[in-house]
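My questions all concern the structure below.
Below, a portion of the complex is reproduced, with chain positions unchanged.
Should a chain be cited, it is by its letter among A and B, assigned in written order, with residues numbered from 1 in that chain.
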Amino acid sequence: MTGNVASGGRALLKQPVPVQVGLRLQQITSVDQKAENFGVVATLQMRWHDPALAFSPDRCQCPFKLFRDEAFAKFASESHIPWPEFTIFNQQGKRWVQNRYVVVFPEGNAVYLERFSTTLQAPDFNFRRFPFDQQQFAIRIDNLYPEEFFVFQPLEEFNQVGMKLGEEEWVVVDSTASVTSDLSSSLRPVSRFNFQFKAKRHLTYYIFRIFLPLFVIIAVSWIIFFSKDYAKRVDVAGTNLLIFVAFNFTVSGDLPRLGYLTFMDSIIVSGFLVTSLVLVFNVIIRRLELTGMIKWVQKVDQYMLWIYPLFYLAAVLIVTLAFD
Amino acid sequence: MTGNVASGGRALLKQPVPVQVGLRLQQITSVDQKAENFGVVATLQMRWHDPALAFSPDRCQCPFKLFRDEAFAKFASESHIPWPEFTIFNQQGKRWVQNRYVVVFPEGNAVYLERFSTTLQAPDFNFRRFPFDQQQFAIRIDNLYPEEFFVFQPLEEFNQVGMKLGEEEWVVVDSTASVTSDLSSSLRPVSRFNFQFKAKRHLTYYIFRIFLPLFVIIAVSWIIFFSKDYAKRVDVAGTNLLIFVAFNFTVSGDLPRLGYLTFMDSIIVSGFLVTSLVLVFNVIIRRLELTGMIKWVQKVDQYMLWIYPLFYLAAVLIVTLAFD
């Protein structure tokens, strides 16, 4: 909608019509972290009053008028009645509408109802603390008319997050509805309804599939350091190096190719680097041993035994603090 | 539908119209455990009586009126006749309708028939006993009008689960149809038709791909303990550790990233931990051997031979009891 439209409209409408908007989130069908979007099934309700919609219930022999699907839009367009048409700003692709109704009452009150299924962009994802991150999801509904025509208001009693969202990986921790003013899709400010919720992850997967195996592998490698078989220690450190590379790839497949390191990335990368140092250290020790400097080797190695876990611990601590 | 609509409608309708609802499940096209949904092809039938639909067969020269696709909805909307429109509450995305009819008889009896293909949410999945779990699937059909207008009733002779669902991984063990009252998608209670069925898994896959290999690998590792080659034993235990990590990842790919451990997870995680202990034990034994404490080592090792399988057995028992 552009300035010309508005000035045309301004003659028509004295002041903005308030439109109450409510959204009930019923399902989360998917959360795609790589594509940064999520799928929902939700019901949207809008209520507003327009004298131009008033009618005589006696003439049509009906207590209210019911318009299905496109019928109301067509009717409004033919009667030159503006109504709070909207665009879901962060929608991607098609919105599958299961039910769409407009009910109009004799006095000019209108109720718009739409139950839909769609994919929504989630551009606010921030994975720095992954997998201990908390993400922000939003459904952003922009009016097509500038604010002189319609202003949104949250319809508190309808806004709700369902009990059985069908999402096992995330726990919804909080939800809010608000109305802001936005310029993203138009040259003049339009009213935007924001239905936002926060979610955090279940951690079982990450603990038992990533952290526990890594911890056990490092711990067991440490045990092997008690043996004096330096050749063996070189082999174990080499294998660990490859294991870290494999974990690195496995973990990276979950997320987009970010411009920063996540917490988990840092754990793995610092584990990788510590393991490399350990490997180099063992290679050197092994060499010294072969050149007959056994005494000196064993002296150094005694400290090594305790430096090894401290190294990992230090790496983890530095990473944790850096991400706090 | 909202309160205003209802009060408008109350004048029109004295008491709720009973609507018989029946569903015939003809195909299960998919079961997606990660997304927690399943695909079906089904036929839905609704029968109700509305005097407003009555007509004279002589005037139209026809024994019944047949409405295809959207024709009835359009006709009803124009004639201001409410009819039991519905929303499939747990539907996801688009519902592809292959056939949709309404047949209306002179006395006002109406039969609605729809054959559709869609994806449905299955939020009741509980994988704790996986793969010995039994899951609950449901098709939930909500009326759009509050209960003052229409109440659903199961149409027993039509409800049926087909013989050839085309689903090889699950066995349907039970199905029921019921009607409840619900508030999920509306501010006032609406009638909900629930077509539910339970299914359990074929176990062949899990036995021959997961449990048998794991059992054989542990059993064979045990045999290796009969040898006195402690270095070898360390290698075998190390390899087993990596095998458990690999299995852990393979198995986790089947399910969503849950907030709890499944039975299979517990088996694998406890196997992983027992193997770690075994590895540590062998490393220590090997070290003692090198430091010349052979006698003592062999004494301990004799017990170890029998403690090893008992350890695994104990782990499995604890897990099994914990999940009972």
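The rule we apply is simple: contacts are C-beta pairs under 8 Å (C-beta built on N, C-alpha and C of every residue); 3 or more make two chains touch, one makes a residue touch a chain.
A quick note: this is a predicted structure, and the numbers were derived from the prediction, not measured.
Starting from the 2 chains in place, I would like the total count of identical chains in the complete complex.
Taking the entire complex into account, the copy number is 5.
As a convention for this text, only the chains that are shown with their structure count from here on.
For subunit A and subunit B, let me know how many angstrom lie between their CA-based centres, rounded off.
Computed from C-alpha means, the inter-chain centre distance equals 25 Å.
Can you list the residues on subunit A that touch subunit B in the complex?
The contact residues of subunit A facing subunit B are 24, 26-27, 29-30, 39, 41, 43, 45, 60-68, 71, 96, 98-99, 101, 103, 105, 109, 111, 113, 115, 117, 157-158, 162-169, 171, 201-206, 208-209, 212-213, 216-217, 219-220, 223-224, 226-229, 232, 236, 239, 243, 250.
Enumerate the contact residues on subunit B facing subunit A in the complex.
1-2, 4-5, 8-9, 11-12, 35-37, 73-74, 77, 80, 85, 87-95, 121-125, 144, 184-185, 187, 231, 234, 238, 241-242, 245, 248-249, 252, 256-261, 265, 269, 272-273, 276, 279-280, 283-284, 286-287, 290
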